[in-house]
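Missing here is one protein chain; the remaining ones are kept as they sit in the complex.
And now, subunit A:
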Amino acid sequence: MVEAYVPPVIITAIWAFIGIICPFFARGPNRGVTQCCIMLTAVTCWLFWLCCYLTQMNPLIGPKLSMNEIMIMAREWGNEIKDTMDVTV
């Protein structure tokens, strides 16, 4: 269960580093504007990723696939179609 949290924590950590730590390294005549840009980038990009993640966390519907699509998935993504149903609720 802990593995479920690894990707979001990593990604949040990356954007936190960019948004909180990096502005301190800004130099030059336009220091203020550079800091503002870095922080805004970090916030907007992280939020965008977060919304996508949250949408898919608890999906309310599942994808509707045609027979062709299922068979292609089986061949390309190693998603073998078994002989018996394998459903665990």
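Criterion: contacts are C-beta pairs under 8 Å (C-beta built on N, C-alpha and C of every residue); 3 or more make two chains touch, one makes a residue touch a chain; residues count from 1.
The rule is short, and it goes like this: contacts and distances are computed from a predicted model.
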*Which choice in "V-type proton ATPase subunit a", "Cell cycle control protein", "Checkpoint protein" or "Dynein light chain roadblock-type 1" gives the name that UniProt lists for the one chain left out?*
"V-type proton ATPase subunit a"
_Just checking the interface: what residues of subunit A touch the absent partner chain?_
3-4, 7-8, 11, 30, 32-33, 36-37, 40-41, 44-45, 47-49, 51-67, 69-74, 77, 79, 81-89
